[in-house]
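Shown below is the structure under consideration.
In this view, the complex is presented without one of its protein chains, the others remaining in place.
Note that the chains take the letters A, B and C in the order they are written out, and that residue 1 is the start of every chain.
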Amino acid sequence: MSRTSSALGVAVIGHSFMGKAHSQAWRNVNATFETPAVVQRVLVGRDAKTVDESARRYGWEESSTNWRETILRDDIHIVDICTPGASHAEIALFALAHGKHVLVEKPLANTVSEAAEMSEAAAKASTIGVKSMLGFNYRRVPALALARKLIAAGRLGDLRQLNIRYYQDWLVDENSPMSWRLRKQDAGSGALGDLGSHAVDQVRFLTGAEITSVSASTRTFVTHRPGASGQEEVSVDDAMWSTLELENGAVATVETSRMATGRKNAFRIEVYGSEGSLAFDLESLNHLQLCETNRPAGEQGFTSILVTEPEHPYLDGWWPTGHVLGWDDTFIHQMRDFLLAIKDGTEPSPSFAEGLEVQRVLEAMEHSAADRSTRISLAAEMSS
Amino acid sequence: MSRTSSALGVAVIGHSFMGKAHSQAWRNVNATFETPAVVQRVLVGRDAKTVDESARRYGWEESSTNWRETILRDDIHIVDICTPGASHAEIALFALAHGKHVLVEKPLANTVSEAAEMSEAAAKASTIGVKSMLGFNYRRVPALALARKLIAAGRLGDLRQLNIRYYQDWLVDENSPMSWRLRKQDAGSGALGDLGSHAVDQVRFLTGAEITSVSASTRTFVTHRPGASGQEEVSVDDAMWSTLELENGAVATVETSRMATGRKNAFRIEVYGSEGSLAFDLESLNHLQLCETNRPAGEQGFTSILVTEPEHPYLDGWWPTGHVLGWDDTFIHQMRDFLLAIKDGTEPSPSFAEGLEVQRVLEAMEHSAADRSTRISLAAEMSS
Amino acid sequence: MSRTSSALGVAVIGHSFMGKAHSQAWRNVNATFETPAVVQRVLVGRDAKTVDESARRYGWEESSTNWRETILRDDIHIVDICTPGASHAEIALFALAHGKHVLVEKPLANTVSEAAEMSEAAAKASTIGVKSMLGFNYRRVPALALARKLIAAGRLGDLRQLNIRYYQDWLVDENSPMSWRLRKQDAGSGALGDLGSHAVDQVRFLTGAEITSVSASTRTFVTHRPGASGQEEVSVDDAMWSTLELENGAVATVETSRMATGRKNAFRIEVYGSEGSLAFDLESLNHLQLCETNRPAGEQGFTSILVTEPEHPYLDGWWPTGHVLGWDDTFIHQMRDFLLAIKDGTEPSPSFAEGLEVQRVLEAMEHSAADRSTRISLAAEMSS
Partner (left out) sequence: MSRTSSALGVAVIGHSFMGKAHSQAWRNVNATFETPAVVQRVLVGRDAKTVDESARRYGWEESSTNWRETILRDDIHIVDICTPGASHAEIALFALAHGKHVLVEKPLANTVSEAAEMSEAAAKASTIGVKSMLGFNYRRVPALALARKLIAAGRLGDLRQLNIRYYQDWLVDENSPMSWRLRKQDAGSGALGDLGSHAVDQVRFLTGAEITSVSASTRTFVTHRPGASGQEEVSVDDAMWSTLELENGAVATVETSRMATGRKNAFRIEVYGSEGSLAFDLESLNHLQLCETNRPAGEQGFTSILVTEPEHPYLDGWWPTGHVLGWDDTFIHQMRDFLLAIKDGTEPSPSFAEGLEVQRVLEAMEHSAADRSTRISLAAEMSS
């Protein structure tokens, strides 16, 4: 139809949890925001039958089991990679090499070397107008986007302390089974990388400052779990605790756990500055708590802002005041920002280079944890 | 295309706030839940240009300015009415008369007599398999569906008290302009009907009991507002307070306001029974508070349940535990339930008859408020 | 000792719950605030042995079983009445007649006629410098005193709506035994008077406005309870709901219950004005929520103020910022205010006349509840 002839064709590679979330975002982005038109062309997966079912269900025109062929199609302009981290580099490098815009779900890659290669390729592609973006969707939670805006405007004064705690509890039961996510060779790390990548990205996103050193500890509370053939060793961490120094003089703690009983998806953030502070919890993602020292002492306190006003980030596309958003809407915001960057020729954020920085911090956490929590300078690492 | 040949064709009449919310629900219901397939055939509005823009944007195949012609089309099986209340009866009666399934956004109608006529027509249509449903979307908030389930299972014991307070604050400013919503001839009533209809429906939904008497008060705090030609009289209520008796022996308060400073969309519900209690707030719609007396006295209290578990109502279609939903997702749930009722030949709920009951309660509130809050028996009204 | 020679001698009549709370307040008031010195002279009760034990325990010099003799003693300057409501009038009138300052625990009396007589006697005594005060201790919760201050300063603009809900749950169990509190002849009323008197006093205290009309409903959910000789009829209400009109144009709801499962002492107050709003819960009595419309729309919300700053009401006598107070400390504040009024020759507040007003409102609630919730004008009552 004419309405789609000039539209950007999208292919999503991967159709499990993240593939479904990204599909929903592509399906809804044009209806929600003023952006370039997109068409859901192809959903790619390994098994022909299941990916075809997913494709029909999630609104895709076609399905495929061949990601290379799909990427090479003329009607595919955007490649959105939702596969496990181990395959990100290969697919992204291929897509960039063929001039396709690339969105990669976090983490950028499982290793720093792959991330570095991807970052380099993205920088090169950018010179000819090919855009790359990393999918840290929590940057697109309106409350956190508002937090960044307030911080950037100096509303908190000089930043001093951040506390970021990302707690889940799906591994509390010691009899829950072994899985690839609990094997180092497959997953790279445990709570450290899975949840920690989001947390480290938020440190950088909220403060706009680089992390200069890291001290970390990790722990595997349940060391063996039932596998296909008896008890199997868990080779990744269940929880991680770290203290980060920032180039702006602030100190941030980053803590992650998959065994924090009762915390379902509790990504909790506190930011303290000389003139104000903020608090946030992903389990109540429409709220932001703001405290400012410029109010009379007897009237200070945390103000609970329901982030659904038209002037709040991303809210112009949605409903009247007071009608709350959900977790998945952050992906729609992500697609919006990516499409606008493509349209406007600006650099989408977070870039692969930013993803590489996050990977380096995560790697330093692992090294510190393996060396009696001794603080590791990232400046030193950078020069290596 | 083959995939849509057997699908149910949908037309939505109306494309402002509710038309947009319903469009989104139709666009996403098949991707989220196992239901009969639907196709977004036609979006209907008064102005050809704007409705066509809306249709393109919200994913409709076509637009139209003629609701009668649209309803008569063979490829339209479901008519979803999102126009202002005054036109609900005419459109719904026409659609039912032509054998189309009808979904009507709340309120059912502006008057009890229209509601009664619609209810009768729906009952008649039902005998030949034509389904009707009223769109009280808050029945589909998972936390409230869970609340109903707990109550129906007897978990709260005998119900004694309910407190339902629906507060917004968009009319706080006395200089905000006059609009049709503030004129009795157009809107029927103010906060009483607009917010009160949701509240009264929840009383019935949560308890499963009929309301037998009503005492109510209303107030217009700002009696004149700036109109096109000078100050104009506000002829509806700004706020309403009422106490309802239920057939099961419980007492419910229903309070509504559009001038409750700081409350953006605070639909707050408390239910107290002999063995437990519940609390809910729409501004945090993923949470339900549950208290039970069968726990040791020293460990009782309200448990804050994050309603995102697979076993929670509607959650099987969504994301892993801890990933919260938004306000608009309730409409997807509504479409799911309507489609399943069509497929299974069951009666969708709430029926028009239920909508009529709500209208009668609202009317009794108006009468009581006009008669010094004197309690009005609804049993008496029913026989009239 | 010399340090007490010029001190005011206090006698407390009654030594159960309230007698203990008042004893604690007298024991601590001089240590906490700059006030005239007091000496705990006599604690009065009916049973010589138990009152003597209480007296020793609570720090009194002596005990007595004769309230008349005690009041007549030269070294008694203040008579503090903590007996059940039925005996308040007789004791207070006697004390006032003999020139003693009188503090009466709420309610002033069980009937309007007794309250009127007491109010008249207090007014007369006041002309010769004898002070009377009624013990609505919640006026001395710092957060509520702050609320009043903010409202009086116009910070909320024009008041429009108040919601006061005082919920407890100690009667939830239908097998809990019969007691004098559940017999009309002894207690006057149930939740209506016991909890409602505090609530009505707060309406008047916070707004500074009189109540002009009342519509109310009551309900006894458990009509019979086990007594000494089998099931006995409960002759007071378990819960009450009312809507009050105020002379300043505001509308207030007052709701009370002793069967609100899970609410232990939940005296919750919301006040809405044209420029701001407030919220409070006695179960978290050190916090006050404040929302103001003069902040940017995107930063509005309820600010949770921890009311422990030196500039907050009563806090100058206590601890550094952040060290919270308890329920019983409100009585210390009450004694402070009473002592300062005696010293300064000012009128303590609330006066008996204010207590009379509360009684009249409570009486009107009973009448309205008995007459199908029909609204009763208090102006009319006043002139009668």
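Just so we're on the same page, a contact is a pair of C-beta atoms (placed from the backbone, for glycine too) under 8 Å apart; a residue touches a chain by one contact, two chains touch by 3 or more.
The shown structure was predicted, so the numbers you read here are calculated from the model rather than taken from an experiment.
The chain omitted from view is touched by exactly one of A:Ser16, A:Ser113 or A:Gln161, namely A:Gln161.
Residue in contact with the omitted chain (choice from A:Ser16, A:Gln185, A:Ser274 or A:Thr346): A:Ser274.
The hidden chain makes contact, of the residues C:Ser284, C:Ser349 or C:Ser377, with C:Ser284. Although one chain is not displayed, its contacts with chain A can still be listed: residues 156, 160-161, 163, 165, 172-174, 215, 217, 219, 221, 239, 241, 243, 249, 251, 253, 255, 257, 259-263, 270, 272-277, 291, 293, 300-302, 372-375. Not every partner is drawn; the one left out touches chain C at residues 3, 17, 21, 23-24, 27-28, 30-31, 56-59, 168, 170, 264-266, 282-287, 306, 308, 319-329. Considering the complete assembly, chain B touches the hidden chain via residues 146, 290, 295, 297-306, 309, 311-312.
The definition used in the following text is that only the chains that are shown with their structure count from here on.
Between chain B and chain C the centroid-to-centroid distance comes to 42 Å (mean Cα coordinates, whole Å).
If you average the Cα atoms of chain A and of chain C, the two centres end up 55 Å apart.
In chain C, 300-302 are the positions where the chain touches two or more neighbouring chains simultaneously.
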